[in-house]
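Of the protein chains in this complex, one is absent; all others appear in place.
What follows is chain A.
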Amino acid sequence: MDLDYFKLIDRIVELNLDEKRITVEAQVPAQHTIFEGHFPGFPTMPGVLLTEAMAQSSGWLLLGLLKFERMPFLAIIKEAKMRGFVSPGTLLTIEAKLEHEGSGFAVTKAKGRAGKELKCSAEITFGLTPFPDPSMRVHMDAMANKIGFPLQAITQ
């Protein structure tokens, strides 16, 4: 995770477009100023960042399903549940699955685990729009390459 740049996903473990699901890894940093305030003596990953990590995981799934032709933007979060504390240094495995693809929107369900322990879950809705700026598309391509997005999966 690069918390300063809000890039929370480190690696795509599996992208299965037939089953419309993705598994990613996100390494919570061992140290960060966030943990100095949240909380002194009990450093804990903020729930809002766990939710964002689930949204970014879902976003990569949707980019794959959309073949990078449109960009998913976060619109609605439902049933976001923080089920356990996540400490600095934790390796999170996040799974997201497409729940519904509508006209101009998509809904996913995501779950984050530390080992086998379920830490967070949510239902997330995205608006799907053309990339608002070509530079954003270029950036997403570079990010995809960095986190091991299997581009062959969308060219088949």
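Just so it is clear, a contact is a pair of C-beta atoms (placed from the backbone, for glycine too) under 8 Å apart; a residue touches a chain by one contact, two chains touch by 3 or more; residues count from 1.
One rule holds for everything that comes next: contacts and distances are computed from a predicted model.
Its record in UniProt calls the unshown chain "Acyl carrier protein", which is the match among "Carbon-monoxide dehydrogenase small subunit", "ABC transporter ATP-binding protein", "Acetyl-CoA acetyltransferase" or "Acyl carrier protein". Note that of A:Val48, A:Ile76, A:Leu91 or A:Met136, the residue touching the chain absent from this view is A:Ile76.
Only one of the listed residues, A:Thr23, A:Ser58 or A:Thr125, touches the absent chain: A:Thr125.
Even with one chain removed from view, chain A keeps its contact list with that chain: residues 75-76, 100-105, 107, 125, 127.
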